[in-house]
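For this depiction, one protein chain was excluded, whereas all remaining protein chains were kept in their positions.
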Amino acid sequence: MEPVYRLTISCPDRVGIVAKVGQFFSGHGGWIVEANHYSDPVSGHFFMRHCIRVNSLPFGLEELKAQFAPIAEEFGMDWQVNDSGAPKKVILMASKESHCLVDLLHRWHSKELHCDIPCVISNHDTLRSLVEWHGIPFFHVPVDPANKAEHFARVNAIVEEHKADTIVLARYMQIIPPELCSRYHGQVINIHHSFLPSFVGAKPYHQAAERGVKLIGATCHYVTPELDAGPIIDQDVIRISHNDTVDDMVRLGKDVEKMVLARGVRSHLEDRVLLHGNKTIVF
Amino acid sequence: MEPVYRLTISCPDRVGIVAKVGQFFSGHGGWIVEANHYSDPVSGHFFMRHCIRVNSLPFGLEELKAQFAPIAEEFGMDWQVNDSGAPKKVILMASKESHCLVDLLHRWHSKELHCDIPCVISNHDTLRSLVEWHGIPFFHVPVDPANKAEHFARVNAIVEEHKADTIVLARYMQIIPPELCSRYHGQVINIHHSFLPSFVGAKPYHQAAERGVKLIGATCHYVTPELDAGPIIDQDVIRISHNDTVDDMVRLGKDVEKMVLARGVRSHLEDRVLLHGNKTIVF
Amino acid sequence: MEPVYRLTISCPDRVGIVAKVGQFFSGHGGWIVEANHYSDPVSGHFFMRHCIRVNSLPFGLEELKAQFAPIAEEFGMDWQVNDSGAPKKVILMASKESHCLVDLLHRWHSKELHCDIPCVISNHDTLRSLVEWHGIPFFHVPVDPANKAEHFARVNAIVEEHKADTIVLARYMQIIPPELCSRYHGQVINIHHSFLPSFVGAKPYHQAAERGVKLIGATCHYVTPELDAGPIIDQDVIRISHNDTVDDMVRLGKDVEKMVLARGVRSHLEDRVLLHGNKTIVF
Partner (left out) sequence: MEPVYRLTISCPDRVGIVAKVGQFFSGHGGWIVEANHYSDPVSGHFFMRHCIRVNSLPFGLEELKAQFAPIAEEFGMDWQVNDSGAPKKVILMASKESHCLVDLLHRWHSKELHCDIPCVISNHDTLRSLVEWHGIPFFHVPVDPANKAEHFARVNAIVEEHKADTIVLARYMQIIPPELCSRYHGQVINIHHSFLPSFVGAKPYHQAAERGVKLIGATCHYVTPELDAGPIIDQDVIRISHNDTVDDMVRLGKDVEKMVLARGVRSHLEDRVLLHGNKTIVF
């Protein structure tokens, strides 16, 4: 895949944004290979994502940023531009359950997911061998009710040390403290094993069985201080019947969890997810 | 379709139920064309539905009931047996929205749904012409906050007068009073325009937009005194995106609502739904 | 909904298209509320759809066309611009089966589908009363193997007389002659009751039963001289099991057919479907 710059923009909607941005790029010979726009009729906000061939522009990323800055200022844009050739650094966190971790590692290993994975952190040592087979360092950082602060200090240190820009909670099962949520706002992705907002918190499949629902689901979302209430990136469901026990739900749900998490992570890695308050625009 | 007797049974599980029932029918030459069983490992309860060709048995429905009663007693069965040739009497209730009503009427008119529809009741006169085109009587029973008791007394009178055994709330939008829920326990079917238990009550699509979910759904359930909390018969969802406004959700949701309601009603009409506390077994 | 001009463009891809079009509209104060782009990496072709608020431009449709023409010529564009306030004229054709026709008529009647329906044509008289209840003229144009030429001459005359720009075959079940396909290229929409390219031609559900597939489907496509081989607009499937007879498939398939047809027709009416050889871009 030819490298592209990915420009994402959000700003108040008005006449001339598309023209101005289009003109900027075409004036420099920039070849746009992908373009998405969304005007929110409720908030009057405008969102945009453009991919421009790196090789079509006469300058590099820093110069692009410098040249684009005045336009951004004119329109009051929140904006970002990334080089698809500079993959994000993603730290995976897991507990004992392996399905989401195996899935993400395999997608990375087979070059389906373009990112660096500097390390995996887990509160159990169970998945060490699996992770290390992939040539990825594994940090076992135990946690118990008494040492939570210590645990998360250590997690935070590892994240900073590896200069990670994304943390994926691949069924990590611990509640992230608010200060960590805030520090990495829009960078911590979780998979919750229910179709949110139903069945927040612990044991969602037990809750689902209790209520007698006919579909179970999974939700990939950014983590915020309020439990399971952050901006949703993706969701999906699978049909169950009276015949499925909680154990069956756990098994069937795994397939939905890993698919939804992988799709959400992929969208995030490709800068397709724009935040808008507690919602997402996913191009 | 050849007429069949539909026997549904629920009782504590133990050895010999299937054999006893099987023996009973084969002893009389009864030809079983459909058989479903479910043993609930949690409650230790057993559920069964059999369809037996009417013409293969040497006796009619009343005699079948009489002969089967001792077996039912021996095993402590809750049981029912119906003749597929004697369609249920279903009263439809609607408000102004036509999509669910049109859908059900068309399925009935094209002989996809086997039931009698003695009348349609609505708190508005909007859909009269549509209903009457189908040759079905239409009762306009207005309702306002001041006359609810009167309204439901009239509804109840119409239901009793027509000896209905099922009431389908095809987007009727009024809360059924508890005594009516109790009187027609397991006989009143509602369609709620959300994936329950999310978004109970009013304006579920607005709630969905507020939360930023990526799927919207509909739930067909039996009505109980607690709002939107009755046993679920069927559910389904449809994918939406940031691009869909509440109006889009309303439009897209209609297709899910009518499909889920039609499937739920069909299952009910064919005696496929067995109640188990606040859950359903749907064979 | 505020009226918009819908501009669709296809042309060879190159630098500057988006900028030029954007500049054109912003130069006239045009407010773009929806914008879609697609660059086909295989053919090097570029496709675009823009919706611009009618009230934001200082001129009407004809002047817009005149002013835009030079740009279109410069880039070698195939292009169209329509006013969303001027609904398309759609003639529905049906046979005896009512499910697709009822569905489309209901969506039109409840203002979900924005179009005019000048008349319905059928080779049977079965659905007359249903159509006429909607206040739409019904033409019964019988057909038999001996009078096909005559039949289609009459159909063609009705289409021309009503200045229809779209013909929807809502389970019409007759093969359209090649000259009619060519005359109305990209304007005749059919629903085929299989997941094409499987089960072309007659009795697809029988073919599906024969092969033992586990999903059945429906395909909405533009009609071309080659049977069931035209550009696909939309498709969907539904799960079946060994338990479903051909009659069950026919019943279950109806729901998929009408949903897929309605979605395809809606996309067509909103100028979201661009033809690219035998494929479609659906924005």
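Letters A, B and C mark the chains in the order given here, with residues in each chain numbered from 1 onward.
Note that a residue touches a chain if its C-beta (ideal position, glycine included) is under 8 Å from a C-beta of that chain, and two chains touch if they have at least 3 such contacts.
All values reported here derive from a predicted model rather than from experimental measurement.
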Touching residue (missing chain; options B:Val33, B:Ala86 or B:Ala157): B:Val33
For chain A, residues in touch with the removed chain: 98-99, 102, 106, 110, 112, 129-130, 133, 251, 254-255, 259
Positions on chain B where the hidden chain makes contact: 15-16, 18-23, 25-27, 29-37, 39, 41, 56
Missing-partner contacts on chain C, residue numbers: 38, 40-42, 195-199, 211-215, 217, 231-237, 241-243, 245, 276, 278-282
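Basically, only the chains that are shown with their structure count from here on.
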Chain centre separation in whole Å, for chain C relative to chain A (CA means): 37
Residue numbers of chain B (touch at least two other chains): none
